[in-house]
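Only one protein chain is missing; all other protein chains are in place.
The block that comes next holds chain A.
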Amino acid sequence: MSVVLLEKKDEGIPVQIPVQQSRLDRFKKGFKRTWPLHVLILPAFILTILFHYVPMLGLVIAFQDYKPWLGFFKSEWVGLTHFRNLFMFEDSVNVIWNTLIISVLKISFGVSVPVVFALLLNEVRNIGLKRSIQTLVYLPHFLSWVILGGILIDVLSINGGLVNRVITSLFGIDPIFFLGTGNWFRTTLVVSDIWKEFGFSAIVYLAAIAGINPSLYEAAEVDGATRWKQILHITIPGMLPIIVVVGTLQLGNILNAGFDQVFNLYNPLVYREGDIIDTFVYRNALLEGNFSFATAIGLFKSVISFGMVVYSYRLAYKYANYRVW
């Protein structure tokens, strides 16, 4: 539309005269100009359809008793049996709760800790020191949980592990069995996950801080604001949109409590507090070859996540004016 109007404007015809054109004509005219762009996007479009939408047809096996050699067409239809089974297990309710508790803790600390860290780091005046701290703290992000799991078992060991040695010598209390008692296990999960990720997550906040107009600080200084006041009234409000966006988008992960991490750390003593949906699916469905059950749970998770993403997108739009398009 705007294109058409601009052309008219160039020819000197008053803008307010409506141009009577059918939608098809407009489309044709626009397409003539923009078709190379469409061609450019075509491969991506095809790939998305092929690898993101076509595979969704496979979701039918969530409603079947799928047997690989019978395929989609001959496997027996069982309706919602698998979904009913999911909630029939007394395990599964427990597992869903664990997932929610662990992931809510992870999301809330996973957002707030990097923000605080970014604020603190921003106040460091020595550029060299700032850079090296930043590099150091995001290194753990690149370690896999398979390796970290082994390290954590050693570091948190009650038989002379580093952490317990510090605790016993500092506070004179008995060693804490971090990985073997339920509530400590959850705490360990959350803390170790934050430790691993906070440096990496802080990058986006540091970028947001760097984008704040320096003249605001100058003006504040002229007005006599302290550093603390500057953080409170300039830095934080400047970061707020990105905090809200990251935080709300995290809600889509509400049912993901971290398979790799839990799988490498959980054990019989903490099944009750540490078993999450993904480890449950791994044991019950993938190891046993119950593809239908696995798909049913996957679908259940996706639907919830989809809802959360839509909801959080609304929130992000409302509070941070964030839009995808």
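One rule holds for everything that comes next: contacts are C-beta pairs under 8 Å (C-beta built on N, C-alpha and C of every residue); 3 or more make two chains touch, one makes a residue touch a chain; residues count from 1.
We adopt the following convention: contacts and distances are computed from a predicted model.
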Record-based protein name (UniProt) of the chain missing from this complex, from "Bifunctional protein PyrR", "ChsH2 C-terminal OB-fold domain-containing protein", "ABC transporter substrate-binding protein" or "ABC-2 type transport system permease protein": "ABC transporter substrate-binding protein"
Which residue of A:Ser192, A:Gln250, A:Asn290 or A:Ser312 touches the chain not shown here: A:Asn290
Contact partner of the left-out chain, one of A:Phe45, A:Phe72, A:Phe87 or A:Phe306: A:Phe72
Given A:Asn159, A:Asn183 or A:Ser215, the one touching the chain that is not displayed: A:Asn159
Touching residues on chain A - with respect to the absent chain: 51, 54-59, 61, 67-69, 71-72, 85, 89, 91, 150, 153, 157-160, 177, 179-180, 253, 256, 258-260, 265, 267-269, 271-272, 275, 278, 281-284, 286-291, 293-295, 298
